[in-house]
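Every protein chain of the complex appears in place save one, which is left out.
Chain IDs A and B follow the sequence of writing; residue 1 opens each chain.
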Amino acid sequence: MSPSEVIAAPEGQRETFVLNLGPQHPATHGVLRLKLTMDGEFIVRAEPVCGYIHRMHEKMAENRSYAQFLPNTSRIDYLSAMTYTHAFVGAVERAAKLEVPPRAEFIRVITSELNRISSHLVWLGAYLLDLGGFTPLLYAFDDREKILDLLEGVTGARLTYCYYRFGGVCNDVDEAFTRGTKEFVAYMRPRLDMYRALVTDNIILRKRLVGIAPISAETCRKYGATGPVIRGSGVAYDVRRREPYSAYPLFDFEVPNFPEGDCMARYLVRMEEMAQSLRIIEQAVDRLPEGPVMATAVPRVLKLPAGDVAYAVEAARGRFMVHIVSDNKEIPYRVKLRTPSLSNLSLFEEASQGLVLPDAVALLGSLDLVIPDIDR
Amino acid sequence: MNPDSPQAHEESAAASAGQPGGNGASGPSVLVGPPALDQHTPLLALLEQGLASEQGGSSVEAPALAGKAVDFASRGYHVEMTVAPERVVLAAQLMDSSGFALDTITGVDWLAEGQMELLYDYFHPESPTRVLVRCRVPRAAPEAPTISAVFPGANWHERETHEFLGIRFQGHPNLTPFLLPEDADYHPLRKDYAA
Partner (left out) sequence: MEAQVECSQIVKFAVLDELLALGRANSLWPLTFGLACCAIEMMAAGASRFDLSRFGAEVFRPSPRQADVMIVAGTINKKMAEAVKTLYDQMLEPKWVIAMGNCAISGGPFVFPGQYAVVEGVDKLFPVDVVIPGCPPRPEALIEGILKLEEKLTGKRRWPRVPPQ
């Protein structure tokens, strides 16, 4: 039976069973549970059950000062930790009207884009692992280690950085970093060609991804899906272009998008984004201005004026927005973390109807979820 | 592939009333600012018009509807609307027909004022406009109609707001805990919650 026949078959004719995927499963990218109502090989209904890694970030934000919340921001989505910290410090700077020096803005862009590439490399390795190919994981993680070396030299951490501060960054970058970054850009470009030959043009990958699980742009909009999910459905929505922040308006880069909406389109968006990130890094390192990396006159005890402030960034997974409600105290009154993985997963129930299980796993991997991002 | 090329982006930014800031690495505020508010005024008028006409024909007493332009540079959104709880679905429909997407739903517990506030953030995939719709409900019986018929993505946001604050969304198909355990009967983000 074709997927549409499965869905159309009346209840009485279907003999369904419930298959539980997770919360411990190699292909769910974390602790996600999927309750799958199956008719043989076909999925009739997929219900994601979340909350297995709920770590109370929003509650913690109400219990500590703005600076004390900074380590939490890295742990919401640990793969694009820099961009998440960027959103939080950006929100505070927006409300407190702090001016970030240009050198710090450029450093933020360089480190965020390096973080984006390292996140996409983890996605690539893990996605191919889900689809059954082990080798790209080893290549991707090896390239990622080079990025982690660069970032460790500047921030001291490999994964959960706490590098940005309100008004700038905490450490200046040295000549070793700029030289290493230029070397990395020169090293990584041919590697992307290698990935194209090894992975993207692979006939098995094409058969697994082309035409699988198409998602329309309207579905993405209705569910609030952003990032490579909506860009893989033909809409060139990128927060760096729509709500420009930091130094992004100064750089020349494209927003890759593909109209097909299938898993292959979302895959190609991420591969292209790595190339565009290299472009941005190259421009930023070449034009890195001199100057301080921290704003002057940042109050020791930060109090935001009463009211709401929102700040959005383009994280590796999509639109991450921080919405702070302040009542003019040192401790925020309410911090809302709008995470991309939650909105991206919410369309899974609709998009997975009628798929066979391996295709649903391909769809899940193409959404690039990080489960603590959903559960916060 | 349809690249969103920087040339096209700059043209549209110039066409709108957006004014770029400095253009080099010299001055303190060197970076291009956000798009100016002028381009959102037509949308603002449309929103006020749409909500006012509904209010004129309705017999429900509701707080005065207010939609106003807000300074994006200090707030992060362009338009702010305060609506009565009965109007949130209408506001959502207006947003949907103008092509917006739901960003998130935030619940805030104003314990001292005896109210809870619902904040609906909206963004647009093709325009920089950001809209915030606010709604206050009494804390003793916090209820609002669901907008999940308009935006299916609201389903999970409303479940989360319900489990953390106890706000009931009338008409929601499945108002069960989303992140907390299935048998959770507590609302952790309430200001009077004690573990």
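Criterion: a contact is a pair of C-beta atoms (placed from the backbone, for glycine too) under 8 Å apart; a residue touches a chain by one contact, two chains touch by 3 or more.
These figures come from a predicted structure and were not determined experimentally.
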Omitted-chain contact residue, chosen from A:79, A:114 or A:128: A:79
Residue in contact with the excluded chain [from A:142, A:201 or A:252]: A:142
Sole contact to the chain not displayed, among A:52, A:127 or A:195: A:52
Given A:23, A:133, A:153 or A:291, the one touching the chain that is not displayed: A:23
Contact with the hidden chain (one of A:60, A:271, A:331 or A:356): A:60
Sites on chain A contacted by the missing partner chain, in the whole complex: 23-26, 30-31, 51-56, 59-60, 63-64, 71-72, 75, 78-79, 122, 125-126, 137-139, 141-142, 144-145, 158-160, 372
Residues of chain B in contact with the chain not shown: 180-181, 186, 188, 193-195
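Just so it is clear, only the chains that are shown with their structure count from here on.
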Inter-chain centre distance, chain A versus chain B - centres from mean C-alpha coordinates, in Å: 22
Sites on chain A touched by chain B in the complex: 50-51, 54, 56, 58-59, 62, 91, 94-95, 97, 99, 101-102, 105, 217, 220-225, 230, 234-238, 241-244, 246-247, 249-250, 252-259, 272, 287, 289, 291, 307-312, 319, 321, 323, 325, 333-334, 336, 338, 342-343, 346-347, 350, 375-376
Chain B to chain A touching residues, read off their complex: 1-6, 9, 20, 25, 28-32, 34, 73-77, 99, 101-104, 106, 108-109, 119, 121, 123-128, 130, 132, 151-153, 155-156, 164, 177-181, 188-189
